[in-house]
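Got a structure for you, written out below as structure tokens; questions coming shortly.
Of the protein chains in this complex, all but one are displayed in their positions.
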Amino acid sequence: MAKQSYAQALVDGIYDSLAADDRASMIGSYVLGLGPQRNLMDRIREDFPDRIVDPPTAEAGAAATGVGAAMAGMRPFVDLGTGSFTYLAMSQITNEAAVSSYMSNGRISAGVTFHLLHGVRGGGAAQHSHSPQSMLCNAPGLEVVAPYSAADAYGLVRAAFQSQNPTVIASHAKLLGIETEVPDKKSVVTIGKADVKRKGRDVTIVANSLMTHYSLLAAEQLARDGIDAEVVDMRTLVPLDEETILDSVKRTGRLVVVDECPLRCGIASEVSASVAEHGFDLLKAPIARVTRAHVPVPFSLPLEEAITPDPAKIAAAARKVMKNG
Amino acid sequence: MAKQSYAQALVDGIYDSLAADDRASMIGSYVLGLGPQRNLMDRIREDFPDRIVDPPTAEAGAAATGVGAAMAGMRPFVDLGTGSFTYLAMSQITNEAAVSSYMSNGRISAGVTFHLLHGVRGGGAAQHSHSPQSMLCNAPGLEVVAPYSAADAYGLVRAAFQSQNPTVIASHAKLLGIETEVPDKKSVVTIGKADVKRKGRDVTIVANSLMTHYSLLAAEQLARDGIDAEVVDMRTLVPLDEETILDSVKRTGRLVVVDECPLRCGIASEVSASVAEHGFDLLKAPIARVTRAHVPVPFSLPLEEAITPDPAKIAAAARKVMKNG
Amino acid sequence: MPTPLPDDVAWRLLESMLLIRRFEEAVLRMSQEGQFRGHYHLYIGQEATGTAVMSVLEPRDRLNSTHRNHGHVLARGAEPGKAMAEILGKATGLIGGRGGTIHLCDPDLGFLHTSGIVGGCISLGVGGGYACKQKKDGSVCATFFGDGALEEGVSFEALNIASLWKLPVLFMCENNSTGSWAPGEGYPTLVHASTDLRLIPQSVGIRTMRVDGADAAAVREAVSDAVARCRRGEGPAFIEAMTKRWPGSNPLWPEPATGVTDIRIATGETQAGGAHKDWIENHDPVLRLARALAGGGNDARTRLYALDAAVKARIDDAVNFAIDSPLPAPATAFDHVFA
Partner (left out) sequence: MPTPLPDDVAWRLLESMLLIRRFEEAVLRMSQEGQFRGHYHLYIGQEATGTAVMSVLEPRDRLNSTHRNHGHVLARGAEPGKAMAEILGKATGLIGGRGGTIHLCDPDLGFLHTSGIVGGCISLGVGGGYACKQKKDGSVCATFFGDGALEEGVSFEALNIASLWKLPVLFMCENNSTGSWAPGEGYPTLVHASTDLRLIPQSVGIRTMRVDGADAAAVREAVSDAVARCRRGEGPAFIEAMTKRWPGSNPLWPEPATGVTDIRIATGETQAGGAHKDWIENHDPVLRLARALAGGGNDARTRLYALDAAVKARIDDAVNFAIDSPLPAPATAFDHVFA
């Protein structure tokens, strides 16, 4: 199979979505930030000049424009930029988009797609390293996805454009350049389905976004110690695919949840609580969470590393879980 | 002991804070909303006319004013109004206030207090029933408190004014009129300490805000069935008092977490995950969460009731936990 | 001075305005009777604005409304019974009882959303205009908001975006914060450093107009011009419709300060009185238009009374329909989270 970068696949997904549906458009085209991949967007800019606009630095206004247009039947893709800028559009996302279908008794929907670059990106410090997706998961009515592979980035962006619901796509800034295998013909990925990326007997590692890569690396380290880890990539954060997760825990009896959001009320806590509620009897050991420490993100490299999950920390958590039950 | 309403105690706490420290002031004085208690604020307005301002309908600007003033050494109390309006000030709270101490290496702090009226208030529908505190708990650097009693409302508002950190006080709209016992001399309550409100042997119910009342009512129902429930009032959501909670679970072996935020990535999930990680061996049964369903809040009464926790649902969850282990 | 309305148009507008007035009086009564929960915001005193705007808009056009929406929804043609049922949280409500008074919305009539977040509608309305422009069908999006919405920063962002991209948006600012609408007299209840709200859209290059919002003819003329410009691709327009603050709407819990409107005041058969005599005689937009029409002699007076009676009967039916309607089944609370 050929390999492709996450960034390239994302761009392909946007391109094909624009080509497939003339209701689709882009509000904000700096989806890949200002890094080395940014020129990949040029193909879209050239082929769909009428359906791309770059808004003022006004995240709330841009988001509202997308939400309103979606309510009127369009399919806008709104780029929110760096994760922390999401907070400026929080009311448009949670108070307006998320409740549109419910409040209208199902007669209006806001099929807008939001995209943000999340995560500890290296030197981003406290204001350019946010992962707001845990907060967004707490707003009923939103679909939230966080792909890790090129194939899923393509498939989920296509699904988001097609979805009648507001969908947030969180791409980790460090994923953009990472290449993974893609099939000859990339296809839509169903929102709400997790994916077992590695089969294993001893412990289930549930992760998403960049953390799935790290978990796969951790699984290799663990394999060298004779621990056979199963890695489940969440892909979609809400709706949460509890079935696939429970199914895996049924086989392994142990769970480590890995996510880069801060600890408290984060995605790792949600997955843990879901299993502690619905899969308690399957568990042989405490559930471990590996997350960003509950600390703002510092600029300096050794500090940043100290608070951020990495393969070694994931492997350590898995080893501890193996010892404890 | 005398009884006092939550609203009256909150007002007393604000009054005494203003009297104690002339750096203290109020940005927004409709802390009690527009309901029947609103006139309780008049005493403050009359005695501190120079230290109260009512801002434009501009939550971000008002919050920023408070945060900036706090960075300059003042102690402003910013009223955010109804919970859902918090989202308009989300960047000021999370991107600015929360990271001030950390980013300045401890040399600046933003000792601002935010207050919001949260919760399913009865007919508030999707946009006037929010409980944003789970989201706020995911922002490291914020203290978040959600008192349930008059004594704690007083004690925590005083603590918030004194704190050098940004502190969010979430008051449930339905709490305002509820009277509870208060000592002759109300005092400051330490941020970060939970409180066991009812001792019990069989199951621990952890709750906060209005849900602590409901949990105490549920405990009475359970007692009639011979189930002896312990009720722990969280009081502070972050920092989370894991010790008190684990201590209780050590005695009971069973846990029900009750919170009115939506399910996913909510406070109930956090408490559950904390115990599944640090107190797994103490548990005899799955951990149950009783929360608002992961659904926007509808206007119509029977719909609203269907999605909101109440004493009967809490008792049912506890009974189920008793059966399962 | 606006061009006077043709007679048939004037009668149509009056019917709509009366319908709103009688509806709001019923809402007030139902609230006092405890028929529904929650706070609410009446459109009394502003009937001419919404009615005149709707008389210009076409079916293909889109709209957005606010917490003060009853008049917009009715003027656009929603069924009063379903609207009242919505306020009562009934299954037969316009949106199944899920929204209540603050979110009254009729999706079939081009409403996109009704937001109770101040500044919500104005910004979503820009999205509506974006959609109209993308469709290239000459449609426009009308977005209603109060003077207070211009305190929210997102409104400024919305104005800027609409102007930049020349979106066909009619920004309908209903300024009900003034006792007198002469320019420069300020905004007594608005918390704004601006003494002339038009300067805000003007600062981002948007064409503005100010009209007497209690004068249906004036509003209609301004809106016709603005909408025509929008349809021609000239970009957004901003209209500030000034209405005198209805004495009942302050504070938020309205009391029936001006009483139930006696239509015979318009014909001189009854005299206005009470604390709000001035508002009733000089501002009330319903009586104002009724007076102009009833001046047409005995026939006109008879027609006016008949119209009022018919409207009252319609509202009685609406109230009965709403009261008799069932509440939604609790299990349906879990439906429609996703489309």
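Brief remarks follow.
Here the chain labels run A, B and C in written order, and each chain numbers its own residues starting at 1.
Heads up, the rule we're going with is that a contact is a pair of C-beta atoms (placed from the backbone, for glycine too) under 8 Å apart; a residue touches a chain by one contact, two chains touch by 3 or more.
For clarity, every value in this text was computed on a predicted model and none was experimentally measured.
Just so you know, the chain we are not showing touches A, B, C across the whole complex.
Which of C:S31, C:T66, C:S163 or C:S177 touches the hidden chain is settled by the complete complex: it is C:S163.
Across A:A58, A:L175, A:A194 or A:M211, the single residue that touches the chain missing here is A:A58. Of the candidate positions B:D12, B:D79, B:E96 or B:D259, contact with the hidden chain is made by B:E96.
If you put the hidden chain back, the residue from B:A9, B:V31 or B:A64 that touches it is B:A64. From the options C:V154, C:I280 or C:A333, the residue with contact to the chain not on display is C:V154. Seen from chain C, the chain kept out of the figure touches residues 151-157, 159-160, 163-164, 191-195, 199-200, 202-206. Taking the whole complex into account, chain B touches the unshown chain at residues 23, 25, 27, 51, 53, 55-56, 58, 60-62, 64-74, 76, 91-92, 95-96, 100-109, 111, 140-141, 143, 164-165.
Think of the hidden chain as still there; on chain A it touches residues 34, 54-58, 60-61, 84-85, 88, 122-128, 293-296, 298-307.
We take it that only the chains that are shown with their structure count from here on.
Placing every chain at the mean of its C-alpha atoms, the farthest one from chain B is found to be C.
Chain centres here are Cα means. That of chain B falls 38 Å from that of chain C. Averaged C-alpha coordinates give centres for chain A and chain B that are 29 Å from one another.
The set of chain B residues that touch two or more partner chains comprises 84-85, 88, 125-127, 293-296, 298. Listed for chain C are residues 96, 98-99, 103, 115, 117, 153-154, 337, each touching two or more other chains.
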